[in-house]
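What follows is subunit A.
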Amino acid sequence: MSALLELEGVHAGYGPTSVLHGVSLEVPEGGAVSLLGANGAGKTTTLRAITGGVHWTGNIQFDGRPLHRMSTEQIVRRGIAHVPEGRGICTELTVDENLKLGAHRRHNDADLRKDYDRVFAYFPVLKERRRLSASTLSGGEQQMLALARALLMKPRLMLLDEPSLGLAPIVVRAIFEIIRTINRENKVAVLLVEQNARIALELSSHAYVLEVGRVAVEGESAELQGNESVRRSYLGY
Partner candidate 1 sequence: MQELFQLIVSGLATGGVFASLALALVLIYNAMGIVNFAQGEMAMFATFIAFTLISRGISYWIAVPVTLVIAFGGGIAIQRLVIRPVERAPVLTLVIITLGLATLINGLAGVLFGYIPRAFDSPFPPSSYGVFGVYVGYQDLGVIAMSGVVLLAVYLLLQRTTVGLTMRAASHHPEASRLLGVSVSWMLALGWGLAAAVGAVSGIMVAPVLLLEPDMMQTTIIYAFAAAVLGGIESPLGAVVGGLVVGVTVNLVGVYVPFVGGDLQLAVALAIIVAVLVIRPNGLFGRASSRRV
Partner candidate 2 sequence: MSSVLRHRIRSVPPRYALVGIVVLLLAGLPTVISSYLTSEWAQALILAIAIMGLNILIGYSGQLSLGHGAFMALGAYVSAIMARHYHVDYLVTIPIAGILTGGVGFLFGVPALRLSALYLALATFALAVVAPSLIKRPKDLTGGVQGLLLVQPDPPQPAKDVFAAITGTAMTTDQWIYYITLFCALILFWLAWNLLRLRPGRAMRAIRDGEVAAAASGINVAGYKTLAFGVSAFYAGIAGSLLGLASGFISPDTFPVSLSIQLLVGGVIGGLATIPGPLVGAIFAYFLPIESDQWAPGQSWIPSQVATVIHNAGPAVSYGALLILIMIFAPNGIVGLAYSGYALLRRRLRGAGDRETGHVPPDPQTV
């Protein structure tokens, strides 16, 4: 059975600069996979390639269908939610409007209402701050909004770019708990890009480590966690 998301030999770059030199990875249906590596290794570029934000060659397939030459909107509508670096919160809009944007392509039915309830159960602060401008939220709250919004898209796969960035450890833990719940209970596959390898490996079952645009190491998270030399050389702890 083929994976939900497959990348094969993907090269990508910005203009004359090539960043990815043949990256291959896969995310199984309902799985949780980490993409690790140092700054500049190409993790964000990989996610951007998947949602069409950067020019790429090679093979990227989602749910068996290749994503060549599709626009970002078209790719995303197939069931991929991408929370970019910096969260991508629409600060000109209210919290409620941000959520509505996530749900804008869905019919207003019982299913959507259930998802709203779920999202507010995960993130009660969003319900409190509904009418306020999204710019008034703290970093952690904005991350929650980004996740909630992504959830409302009812995706089959979530691409998360450095969700822990700039957040206090206790907030990071809370958010990762929720990501795990989303993954396990809502059966949403997760491809997680993180610099904080430790917490990423606790969440994911499988991991790839990028170095200068290539996959340097891959394997089960447990294996990588256990392998001290891998941890020292690639993961920073």
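The set was built so that all candidates are chains of the complex that A comes from, given by their letters.
Methods note: a contact is a pair of C-beta atoms (placed from the backbone, for glycine too) under 8 Å apart; a residue touches a chain by one contact, two chains touch by 3 or more; residues count from 1.
In this text, all values refer to a predicted model and were calculated from it rather than measured experimentally.
Engineer: Every candidate listed belongs to the same complex as subunit A; state which one touches it: 1 or 2.
Structural biologist: Candidate touching subunit A in this assembly: 1.
Engineer: Touching residues of subunit A toward candidate 1 in the complex: what are they?
Structural biologist: Its residues touching candidate 1 are 51, 53, 71-73, 76-77, 81-82, 84, 88-93, 97, 100-102, 104-105, 149, 153.
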